[in-house]
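Here the complex is missing one protein chain, while the rest keep their positions.
Right, chain A next:
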Amino acid sequence: MSSVSERPQVVAHAQQALNYTLFDCKWVPRSARLLCLGSAARGTGILQLYELRSGRLVLLREIEKPKPIKCGTFGATSLQQRYLATGDFVGNLNIWNLEAPETPVYSVKGHKEIINSIDGVGGLGIGEGAPEIVTGSRDGTVKVWDPRQKDTPVVNMEPADGESKRDCWTVAFGNAYNQEERVVCAGYDNGDIKLFDLKTMSLRWETSIKNGVCSVEFDRKDVNMNKLVATSLEGKFHVFDMRTQHPTKGFASVSEKVWSDRELLSKRHTF
């Protein structure tokens, strides 16, 4: 009995049943609203905006788009604009102004296949440098976009000619502590984790773990890179110490088997 009372308890504040498949869900920054992205049964994309009011989730807006949406981020917009960047099932990257969601502020057919993961940096008053968005797709490429530059990505990490492609499952920005430095980490379904340095436009480090990589995240993207957590299939996760890079062995890591993962921004060591 005593162990039950000492264990940290999860408090559920509100629940909501949905009639569509939910793929991603993000808090709208500096508000009590949250955004749900997903795919309806008829094959169209759904964006729902909820507000947490006195213990209940109230639906404020529902927007339907022609293609299902897989992922979204607020990471690259300012606090006043709060534009949402989304990746959908056919490879389109769109940035929406939620006040006027009929046409996107920025739209590009970024990839040939579904965009699995998206991340943004430089916005929301966090960090320095230009706002940028990175997308990772099933076609094996990772592309970095600048909302000011139309149609072409700023950086394109693609397989060498003749190389067969592996699905990219997750991308994350990191090390964005000043205007020049930035690093993109990508995880693939064959267990590869690759770290690209955008300042030198090169592959900085790569490693391979024994399971497909479901998610990578830095503990904070706007400081000197400290810790990187990578979760994989089979319920395992690895934490890499990114402060010191050994010339041949790379970064040190620790791995454990667990059931779920999400780093809390408030407590960097808790996830």
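Assume a contact is a pair of C-beta atoms (placed from the backbone, for glycine too) under 8 Å apart; a residue touches a chain by one contact, two chains touch by 3 or more; residues count from 1.
Convention: contacts and distances are computed from a predicted model.
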_Tell me the UniProt protein name of the chain this structure doesn't show, selecting from "Dynein axonemal assembly factor 4", "Glutamate decarboxylase", "Alpha-1,3-glucosyltransferase" or "Rab proteins geranylgeranyltransferase"._
"Dynein axonemal assembly factor 4"
_Residue among A:105, A:126 or A:233 that touches the chain left out of view_ = A:233
*asked:* I'm checking contacts with the chain that's been left out. Which of A:121, A:157, A:172 or A:185 qualifies?
replied: A:157
*Identify the residues of chain A touching the omitted chain, counting contacts across the whole complex.*
1, 4-5, 9, 11-13, 30-32, 52-55, 122, 129-131, 140, 144, 146, 148-149, 152-161, 163-167, 169, 179-180, 188-192, 194, 196, 198, 201-203, 208, 210-212, 233-234, 236
